[in-house]
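For this depiction, one protein chain was excluded, whereas all remaining protein chains were kept in their positions.
Naming follows writing order (A and B), and every chain is counted from residue 1.
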Amino acid sequence: MSLTDGAQSQPRDGNFETSELRNLAPSPNTGDSDTVLEARNVGVQFGGLVALSDVSLVIPYGKLVGLMGPNGAGKTTLFNVLSGFIRPNSGSVSLLGRDVTSASPQIRARMGLTRTFQLPDLFKSLTVAEHLSLGYRLHHKPKRLWTDLVTPRAWGKPDKAEVEQVEKILSLLGLEEMANVLADGLPTGLTRLVQVGLGLAASPRVLLLDEPAAGLDTNETRELSVALSRAVEQEGTSMLVIEHDLDFLLGITGFVYVLDAGRLIASGSPSEVAQDRQVQSAYFGTNG
Amino acid sequence: MDHNTQALQVSDLCAGYGSAQVLFRISFNVEQGGVLAILGPNGAGKSTLGLALAGLIPATAGTIEFEGARLSGHSAHQVARAGITYIPEGRGIFPRLSVDDNLRMATRRLRKGERRAALQEAFENFPVLLNRKDQLARTLSGGEQQMLALANAFCTESKLIIADELSLGLAPMIVDQVFATLERAKSAGTTIIIIEQFVTRALALADNCLILAHGSVAWSGTASDASGAAARQYFGQGVEVVGRRSNSESESDVDENVGG
Partner (left out) sequence: MLQYIVIGVVIGGIYAIFAAGLITTFQASGILNFGYGAIAFFIARTYYFLLVQHQWPIWAAALISILVIAPAMGFILWAALFRILQQATTLVKVVATIGLSVMLPALAGIIYGNPVISFSPGLVPYPVPSYTVLGVGISLDQINVVACVVLILVVGFVVVNMTEWGLVIRALVDSPAQTSLTGTNPKVAAAAVWTIATCFAGLAGVLIAPILGVNSDNYEFLIVAAFSAVLLARFINIGVAILASIALGVVSSLLNLWLPPTGTVSTGVIASVPFAFIFIFVLYEAVRRKVPSNPGGGGGALDRAITTGGAVSASHDKAQPSDFNTRPDFRLSGWRRQKRLPTAITALVILLLLPVLLSPFWTGRVALGLAFGIVFLSLRIVMGEGGTIWLCQASFAGVGAMVSAYLITDHQWPLIPAIVVAALLTALGGSILAYLTTRLGDLYVALVTLAFGILVDRLIFTIPVFQGSLNAGIPLVESFATNDTTFFYILAGLTLAVVLFVEHFRQSTAGLALSATRWSEPSSRALGLSVVQIKVLAACLSAVIAAVGGAFIALSYQYAVPATFDTIGALVWIAVFVTVGVRSTLAAVVAGILSVVTPAIFQTFFPTSISDLPPVLFGLGAVLLANNPEGVLIMHAEQGRRLIAHTLHAGRRIFPTVEARSSDVVD
């Protein structure tokens, strides 16, 4: 239940207690309450190389937005900027109406932003369910990280709410049977699903997924898109999804951004951007 | 098809990393002197196929035959000795060796006289490298590094060049030069496999095309028929085919079509 509860837009006050969070300045245009995450004119340079230039995008509340682009377009760099792993050289990022441009990934995570990574790296010595439990506790019971050390809680049964949340995500992703399996050695398809689950376990406001369908076969891809759509509908989670396969995006979103060489070159519905001349040249090669 | 004209024959090739299988029963042939483009979205297994052909990762099942001799089961240096130059993604060079040493490594198996001639020829064919002869390869620009990788293939008179993402991260002008060099190799009769993201460029050079998806062959056919299939693979089945063209000779064809 907690997953649904958490997703209703009531603020989870527990997450805002930390002083670091209170210090974050309100974003200039807080007026747009429909926006969960926004990047404005973001630019990133690595040495002389321009990785991102003047990129702006908006992720509305309860919507899934796609992000496309050929290899090296800057998609993962943009994810790193949005999640706090890279500080942009210019521009700003706001999360839930607060300017988080220079906030660390941990702070953003506590505010409700989680992400996955392109490399399928899980916590190999934990089971699938333990991943989800950890994700749940870090967001809903952050104090347990320390209190568990001095209370006998770890020896007892897990909390009811935690079990419910874990079971819910397991069933959402079709992972019920794999709950007690160690993550080490899981095939890529399942790894991707567990990564998504780990993100969802935190009941995030916004979830950034980096190529969640890479390495999945056709069936798994279909199952994943169903799971993502359900998470968006039922929990109201906003998502930004990097994906190459327009078919996959078509099934789950009405809106995609296209990056090429660090710039946004198109945005719109998946079928619109597929017809876009710049998009095609980005994917199929320049003619000069 | 005449058996003798096939340079490379791959049948039911399976490969992967450790316990994770990536390639599933890949089969294709490349004719002597032909150019095959291998296309496909990210994660489709293109680079893995390149590594498996080069012998850097073992084939777990299936066979690779080159000029009638079985290659699968041999390690990379044996594959190289058979006359195959594989240029891996991200520059097939020794970054911390000088340009000269790179070429000397490539020509190590030639006899002394031949080697000197080959080195000289390499610098004639790639004059840009001559000025940089004593520089460390990693100090070269991206384009120059790819030129060096190609020069390695040229000066050993490779029979087959397998080039993975040669154009990745290069400026358009440099991409032109790289493809011009490949064109030269093609006209010299070298068999070529190019693994590419830039569909148009690759298909302009290629005779045949193989499209991978999820580690299997999703489509194969002539290069001229490939662009529609490639679009479907890249953008999904639900998307209207773009870049229809019956004639792949000129790239301006695509320009006209993609607009609509």
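Definition applied: contacts are C-beta pairs under 8 Å (C-beta built on N, C-alpha and C of every residue); 3 or more make two chains touch, one makes a residue touch a chain.
Model, not experiment: these values are computed from the prediction.
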Among A:Q45, A:T188 or A:S271, the residue in touch with the chain that has been omitted: A:T188
Hidden partner chain, touching residue among B:N29, B:N152 or B:S167: B:N152
Chain not shown: contacting residue from A:A51, A:M68, A:V166 or A:V256: A:V166
Contact residue for the chain not shown (choose from A:L95, A:L122 or A:V279): A:L122
Hidden partner interface residues of chain B, rising order: 16-18, 20-22, 24, 43, 45, 47-48, 51, 54-57, 75-77, 80-81, 85-86, 88, 90, 92-97, 101, 104-106, 108-109, 152, 214-215
Sites on chain A contacted by the missing partner chain, in the whole complex: 83, 85, 104-106, 109-110, 114-117, 120-127, 129-130, 133-135, 137-139, 141-142, 144-146, 148-149, 152-158, 163, 166, 177-182, 184-190, 195, 198, 202, 214-217, 220
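Note that only the chains that are shown with their structure count from here on.
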Of chain B, residues touching chain A in the complex: 19-20, 41-43, 165, 167-169, 172, 175, 197-202, 214, 227, 230-231, 234-240, 242-243, 251-252, 254-255, 258-259
Residues of chain A touching chain B in the complex: 70-72, 185, 187-188, 211, 214-218, 244-250, 270-271, 274-275, 277, 280-281, 283-288
